[in-house]
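Just one protein chain is left out here, and the rest sit where they should.
Here is chain A:
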Amino acid sequence: MDYIQGLNEENETASERIGEALKEARDAETIEKKLLSLSTAMHLLIDPSLSISILDNFLTEMLEFAELNDSRILCLLVDFLLKASAKDFTLCNKTVERYSFYLIPNKSIKRYESVIKRVVVASTNLYPIVLEFAIMDKNDNAESCWDAFNLLKNRICMLVSDDHEGVRTVTVKFLEALILCQSPKPRELATGSNISWAREANTRFNRISLSDVPRSHRFLSYHKTQLEAEENFSALLKQTTVAEATSQNLITVIESLCMITRCRPQWENALPRVFDVIKALHSNVPPMLSKGQVKFLRKSFKYNLLRFLKLPASVPLQQKITTMLTNYLGASPREVQQSIPPELIQKIAPPRPPQHPAEPVAKRPKIQNQIFEDDDDDDDEAGPSTSTVNAKDARTEAIDMTAKFIMECLNHETVMNLVKISLYTLPSEMPAAFASSYTPIANAGTEPNRQELSELMAVQMTNKEIGPGYEWLQQQRKKEYEARNKARSEGMAIAQTPIHEPNMSNRVPAQIVKQSLQEINTLPVIQKAKKAFNLVEEAVVFDDKEAAEMFELAYESVLQAERRVVAGGARLMYQKLVVRLTTRFWEDCTPFEEKLIEFVLADHKKRNDLALLWLCELYAQYQGYSNCALFMKEMIAGQEGLTQAQRLDRYDQAMCKMLDAMLERNMEKEALFYKVLLETPLLTPNAIERLKQVCLAKENEHGMAMLRELIMTRNRQRPQLLQFLFGLFFMERPELRSSCLEVVKELCYLPFIRSSLSDQARMQIHDCLQESPPMYMRSSEDSDQWTDEMYKNSLAVYSTLMPSDPLLLIPLASVYAQSTNVFKRVVLRSLEPVFRQLSQEMVISLIEDCPYGAETLVARLVVLLTERITPSTDLIQKLKILHDERKMDIRALLPIIGGLEREEVVRLIPTFIFRAEYQKSVNVLFRKLYTVRDPQTGNLVFDPIEVIKEYHKIEPKNDNEAELLVNNLEFLFDPALLKPDTASQAIEAVFKWENVPFLFLHSLYTLFHKFKTFESFVANLFYKVTEKKMYQQSDRWKQAFFKCIKELKTKAYPAVITFLSFEEYEELKEVLGDGIVAEFKIIYSTLATQQQKNMDEKIKEELHDKERENRERDKRLRREEKKEKEREKERTRESGKERSSRR
């Protein structure tokens, strides 16, 4: 606690001191005093022991001093922000924002270039901090900071060609830091091992590098970062070729390149490339340098090359570097030897004297092997390179090509001629570099000397744009220019390539210039003497064609200026200018619109905003918000101009042109196509037709996705878009219909969309009431008649929405009530799966509000509902009310029959039995009666025995009704529903009635057929009926009796022949046919003697058959004869056996 209190006290003291310093700074009268106080406050705030919260508290107060508009105070604040960011990473965002602001030139502040320079220097130091922050802290704050810093980086890279000398110098150092931080660190340096050449790579930018960036980083792209470094490295190399380069810039570039080489010797072949640059510069020193500047340039070359010799990567180039140092830069062999580390010297064997020819041959393979081994090591150390960089720089290759050409041309004659020409063209004053060059006489004319001379001349010829190498270089440069633009468009920060390449051909001797000036001076005098200048006569008025042509050229120029404008930060202004030029100056803007479309599509990813702005401008003109110059002109002339409808048409055509252009190029999946449809103010029907093409394509996922987005976002046009979506259902393509259904299902989950979908669905089914189908429902122009398929497709969406939207049921019923029978059938058939999902509450609500004419729909719904659940009391009551009010078909009561009273059911049964149209429902009726159960008790509501009894109580009024009663017995005695015991009990109960109905006999044979186990039971009951003479009650009884005999056959015959009178017997034979007598005879023979005694005598006589007795007797005799014959055969066999035994 004491320690914490002490810490708090210390912070409070520091806060007081900081507050006092800031107060002094505000009260000070001079800038110097303010600077002194602010410096004190700054040092206090960035003290490591001070808490970060205090720094945050005073940060804003410190930055307020920027309002003084003094360059020195701004420089102090720039340094303060840098140190504060180093202390607290989270301040990097604010620092980067401030730096970007301070980079804007401010002429109102004196010596403001010092502020810009300070910002660049601070940004150089800030870069590793920001990169470390981005790597360590992967949150949104770090990402936004990195994005902001990339913008700052882009702006700083542009300063490499600034007018101010100091700004260019510090910008080169910034590029050095960028390249070092964004390139992979060599393995030796990364591992931190103690290597001899690590001292040569000692720089503060080794703190962090590309090697520290993980490959899977969220927003730092390894590939892009390295590629950016490579491009900037190449740009830095090219800075050395600028003819107008100052001494300071040249030296700074050289030093930066050498630093990069020492830190990254293998990366991008840095060492060979930089060595070639040094060699080229040495051969072609810029002519404007003074003697001292040239001398130091050579000192710099010597100094850096000696340091290069300490690098292992320099081993393959040691000989070349040594030659350069000793022959041209004045280094002594001792200096060279001292610079080469001992371990590197051992890798090279010294050359042998020529008198020992065998030894060099023996040494060469060893040297080659060493080089090969070094190459392997180099590959490991260099790290991956993402670009295919040539082994040499393009310019160096061009020089080599020209050098080879010169080498082939050099001979004694050519050299002599060159010497003669040189004597005539010697300058009056020798250049400073001349005195530094020296060629020993002994080396003159040798092969190396000729090679060096060729290279020297090749460098100069390339600078003057002469030679085969330069022609090749132009082609390479063109390709590289395109690649750089592509990389820059992808957001990379790349320094500008020098605009002015060396162009020595433009330089002419001073004398010639003087002569030219003299000649020029004489011309005006002559002209003045001849004719006086007259502005009116000299001015030429453009004709319309020329004016139009100039406008077109200006328009093209504006379009092509996009890159420069964007680099200047005026993108929005540029877009506005282009759009206004395109839309406001001509009656017919078609040519410019087409050019604009082509321009946008050429780089559509970057020009989406331009296209949208153009369409918005046209929409604004259509609405009258935007003033059109042409319109004003027409108003002045008294013309009406374009009407609003015409302006809308213009907007429509422009949008469709853009979409058509993209469709032609198969760009419907690009972002621009999506944005034109989604983000333009109004989506016209013609534009929707373009979307239709995408939706009808084979791969229509993208089109359907766009349609879904449009429906979700365009609220005002949602009904139209939904109609378009629903119209796709009527295309004769099943896969398209499936896609549409998927879209509808997705949209159903959105509450704010579901209501629109329901509205559109209701409108669609309402359209089904029209006499002919609407256009959007027709798959072809010729189909003007309703078909089942059309009805089915129009209900597809409804079937998707109804399960989750109960409100859709009532509208469907309304349309159903008014529709044709064909539509009704389609509804009942196609929507049945949906109807099965409806809840009881939905059905009840429909019953309550049932439209007139939709009763059949209600009936169907109730049937489907009751198939899976038990109807509630409420449903039963409301359906009964509806049935009574609307006089509905009684079949509608079948589903709720369990809720009806017993008396009601008793009254219903005859109705079902006697009405022809209800015959098909009788089965359902009895099934319901036998199976319906009370939902509370679980018991059967109706007793099947009672049902059967009630059925037998029905009295037919005529023969037709009697026949119907008999026919429906089949359903009354359904074995699947009735138990045998139940049936037998019921029929016995009916038999015990005093007045047994004639239907009883029909029931008997029905039971006989339905229940196989009832044979004896039925026969017994029939015997009793016959015995009691019940068939004598009426003709229906007699007919039923005869029918029963016919159905029961042998089961009924004993009773018939026993108890019938002869007259009845004869009547029966007439009904059944004469064939029945034979069957009776068979039965007669089986009767007992007692039963035969009770028979009528005449019947007995008829059935007693003498011939039959005779036949039986004959049969008996024949059987006896057979037996005797068999006995004789046996005897014969026995005697035969005896004879054989004797023999």
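One rule holds for everything that comes next: a residue touches a chain if its C-beta (ideal position, glycine included) is under 8 Å from a C-beta of that chain, and two chains touch if they have at least 3 such contacts; residues count from 1.
Please note the rule applied: contacts and distances are computed from a predicted model.
Trainee: UniProt protein name for the omitted subunit, picking from "RNA polymerase II subunit A C-terminal domain phosphatase ssup-72", "ADP-ribosylation factor-related protein 1", "EF-hand calcium-binding domain-containing protein 9 isoform X1" or "N(6)-L-threonylcarbamoyladenine synthase"?
Mentor: From the listed options "RNA polymerase II subunit A C-terminal domain phosphatase ssup-72", "ADP-ribosylation factor-related protein 1", "EF-hand calcium-binding domain-containing protein 9 isoform X1" or "N(6)-L-threonylcarbamoyladenine synthase", the omitted chain resolves to "RNA polymerase II subunit A C-terminal domain phosphatase ssup-72".
Trainee: Determine which one of A:Gly166, A:Pro681 or A:Pro719 touches the chain that has been left out.
Mentor: Answering carefully, the residue with contact to the hidden chain is A:Gly166.
Trainee: Touching the left-out chain: which of A:Asn106, A:Ser161 or A:Thr203?
Mentor: A:Thr203
Trainee: Touching the absent chain in the whole complex: find that residue among A:Asn125, A:Asn284, A:Thr462 or A:Ser758.
Mentor: Residue touching the chain left out of view: A:Asn125.
Trainee: Specify the residue from the set A:Thr13, A:Asn69, A:Ser290 or A:Thr1086 that touches the hidden chain.
Mentor: A:Ser290
Trainee: Please output the residues of chain A touching the missing chain, sorted low to high.
Mentor: On the side of chain A, residues 32, 35, 39, 72-73, 75-76, 111, 113, 121, 124-125, 164-166, 169-170, 173, 199, 202-204, 246-248, 251-252, 255, 290-293, 295-296, 299-300, 303 touch the unshown chain.
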